[in-house]
Structure formats: C-alpha cells, structure tokens
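What follows is a structure written as structure tokens; I'll ask about it next.
Missing here is one protein chain; the remaining ones are kept as they sit in the complex.
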Amino acid sequence: MRAETRLTVRYAETDQMGIAHHSNYAVWFEAARTEFMRRAGAPYSEVEKRGVLMPLYGISARFIAPARFEDELSVQTWIKELGRARMTLAYEIYRVKDGALLATGETQQAFTDAALRPVDLKKAAPDLYELLKRCAGEGA
Amino acid sequence: MRAETRLTVRYAETDQMGIAHHSNYAVWFEAARTEFMRRAGAPYSEVEKRGVLMPLYGISARFIAPARFEDELSVQTWIKELGRARMTLAYEIYRVKDGALLATGETQQAFTDAALRPVDLKKAAPDLYELLKRCAGEGA
Amino acid sequence: MRAETRLTVRYAETDQMGIAHHSNYAVWFEAARTEFMRRAGAPYSEVEKRGVLMPLYGISARFIAPARFEDELSVQTWIKELGRARMTLAYEIYRVKDGALLATGETQQAFTDAALRPVDLKKAAPDLYELLKRCAGEGA
Partner (left out) sequence: MRAETRLTVRYAETDQMGIAHHSNYAVWFEAARTEFMRRAGAPYSEVEKRGVLMPLYGISARFIAPARFEDELSVQTWIKELGRARMTLAYEIYRVKDGALLATGETQQAFTDAALRPVDLKKAAPDLYELLKRCAGEGA
C-alpha cells in the first residue's frame, strides 16, 4: 500500500533563497505518514490514545529540485521494512503540475509506550501489527 | 521585573521576502517569557510538572521594522497585568547592533490545570502566584 | 468575498500541552490569505513577481478552543478594510467535525515594492487594486 497526500507550499515554509526550507520536508513526510496510517485504518491520533508512540530514531532525505511557494506537492509513502520493534518508511515528493520528482527520503521509527520505552508491537498491539504487516505487503 | 533574552535570527526563520517570517515573533515572545519565568525563580518546565499550564487565549504584535538573517535580537518582557485566573505579558524586540525597536506585542494567558480547565492560581499554586505578583511590581 | 481553506493539524504543529501551538495560527491565516488571493484571480506568487509585496505590520488573534492533532480545520478570510497603502484581513477558524469556532484574528498588511518601501497600490498596480476593491465589496 502506498498513500498519497497533497499539500501546497506555504509562504512561511519559504526561506530567503526563495525556496521551501529543507526542514519542512520532515514535516511533509510526517503528513504523508499520518495519511498512510489513516488509510490503513489506524489513525495515528487513535494509536497514540492506545499508548503506542512511533518516535523517529533516524531520517534521511535527498533534495533533487526545489519546491517553491504555491507549488502543489504530492507526497507518497509506503512501508519499506517492518519489524516488531521498528519500522522504516520511504517517501517521494512530486510537483503536481509537471510530475517532477523533487525529493526522496526515509524515516526509521521505533514502537514505544507513552514513556518512550521500546515495545514489541506484535505483543503490545497485535491488531495494529497485523494491519501494518498487510500494508507492508508482507503478510498472511 | 523585566527579563531579556538574546537570540540570533535563524536562516529557517527567513522567508522569500528576505526577512524573518512574522510567525516567529510568537516563538520569540515565548522564549522571552520562558526566560522571565526562569529568572523569576519558577522555570516553566517545573511549573508544568506541578500541573499548572499557561495556554494563550490572545496575542497581538506590531511589526515596526524587519528582522533579518543573523541579526542579533534582544527580546524583553514584563508582566503588564496579573489576575488570579489570567495574566498579560508585554514584549519589545530590539535589534542589538543599533538598538532599533523592531516589534512590540502582548500575550494573554490563562492559568489552567493539565486538562486545560481554568484554575485560580492563588489557590492552586499560592507560592507561584505571590512570586508573579512580586515580579508584576504589585506588592508584598 | 470570503475564501475558505481546509487544512489538517500536523503532528509537528502540536506542542507538549497536546494542542496546536499558537504560532501556527499565523501560518494558517496566511494559508487562507493565499487562497483568498488565488480565488480573487491574483495568486500571491504572481503578485510578488510583479514587484508588489504585502508584509504584515500587525497581527492579532483570539484563541477560543484548542485545535488538536488530525483535526480538520476550515480557515475563512475576508477583507475588512482596504486602503491604497494598506489592507486589513479578518479570519475565523472552525473545527470541521462539529463547526466549533476555535479562533479569530486580523492581519494588517502594507503594500510595498520589493525593497519593502511603501507604495500606493492604486498607482503601482491599478488592476490589482480594483480587484481587491471588488472583493472587499466596496465598489463598482
């Protein structure tokens, strides 16, 4: 499963080079990830209420061409690797008007409890684990 | 009492007009407010641990001259009005190199518990109330 | 004319009170303003290319109820006052799921050239001035 989010570059996201500041890509990846969880049937706000958090322990991004104010972007995401304690998601950001690939990235996330202690997702929330497994295309 | 915070305009805070984006002033006011509480003897991170929050219910700012990348700023703050349920702080932001006043502002904040329900600070945390009262220059 | 923008509260926009940080409202107002200009027929990215900027010289907001992660918001904006040198816009932010009014605000903006010097919009860009005037409902 691959989820897509559309967003429009905000003025506040530009910098004095006249392009979207690179720190926003992490926020855009997150918006895509949130949409992914929603479409998977496990909105992240509900997952958190059950006491499961997914803090990042790693991120990387490659910036291919700049995004500019008012550009409409398509941010796509999918699960690259799913373990019982952690998950890697991959991302691609496209400019809608011409389909140009602007950036790619990955995030590494841990499954933890509300105190940020690692949990085994398969034990802590088996239904959520199964659901992610199906999304990852790895599953039963 | 008046507290001062120094900060340097970050590249990420600029926008494509080549100036610091106006949304950052709210963040800078907050940095000054945090320093104010620390100097008052009640660091905000400790106040929160006691279950007292101070969410904003109002903000206003006047932008007189733009702040630019790498400008060093002096952000000053003081209590303008203190009640048992709410507090108004005032702010001035100066550019350090020439003393120019760049912006002024105010925030209105409520005292609440962790669930964001209003509290009477004098009852909920009398020592904190007395301390703020002294800072507000309203007397013994 | 009143323009509406829909947006979903991002995780990065939350703070440790568990609500959207107040500095984001300035960004959301801006997103609504950007949509307003687009619908008015003068996308702000094109206005800027013609050398007209609209920096803020004032902002105010009233926070009535908190916005939370994944809340869908409707941000509405309209011109409250239009002059030849400046303009005031007003905003309302609603939570879509129950129609609750979360915040109101205003921004005061100047018309300037690319060097941030004031301009008389009626002289500098008469078509844009007329267009805004029609949106403001002030005239033939």
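Letters A, B and C name the chains as they come in the text, with residue numbers starting at 1 for each one.
What we mean here is this: a residue touches a chain if its C-beta (ideal position, glycine included) is under 8 Å from a C-beta of that chain, and two chains touch if they have at least 3 such contacts.
Fair warning: this is a prediction, and the values are worked out from it, not measured in the lab.
S.K.: Among the options A:A3, A:I19, A:A40 or A:A125, which residue touches the chain absent from this view?
M.R.: A:I19
S.K.: Using the touch definition up top, pick the residue from B:D15, B:E30 or B:E92 that touches the left-out chain.
M.R.: Answering carefully, the residue with contact to the hidden chain is B:E30.
S.K.: Touching the hidden chain in the full complex, which residues of subunit A are there? Just list them.
M.R.: Counting only subunit A, the missing chain is touched by 16-17, 19, 22-24, 26-27, 30, 48, 53, 55-64, 66, 116.
S.K.: Touching residues of subunit B against the unshown chain: what are they?
M.R.: 8, 10-12, 26-27, 30-31, 34, 38, 43-45, 68-70
S.K.: For subunit C, which residues reach the chain that was dropped from this view?
M.R.: Here the touching residues of subunit C are 11-12, 14-19, 21, 23, 69.
Convention: only the chains that are shown with their structure count from here on.
S.K.: Can you check whether subunit A and subunit C touch via the same residue numbers (shared by over half) or via different ones?
M.R.: same
S.K.: What chain sits nearest the middle when you go by CA atom centres?
M.R.: The most central chain here turns out to be C.
S.K.: How many Å are there between the centre of subunit B and the centre of subunit C, using C-alpha atoms for each centre?
M.R.: 24
S.K.: Determine the centre-to-centre distance between subunit A and subunit B, using the mean Cα coordinates as centres, and give it in whole Å.
M.R.: 33
S.K.: If you average the Cα atoms of subunit A and of subunit C to get two centres, how far apart are those centres in Å?
M.R.: Computed value for the inter-centroid distance: 28 Å.
S.K.: Mark out which residues of subunit B touch at least two other chains, giving numbers and ranges.
M.R.: Correct list: 16-17, 19, 23.
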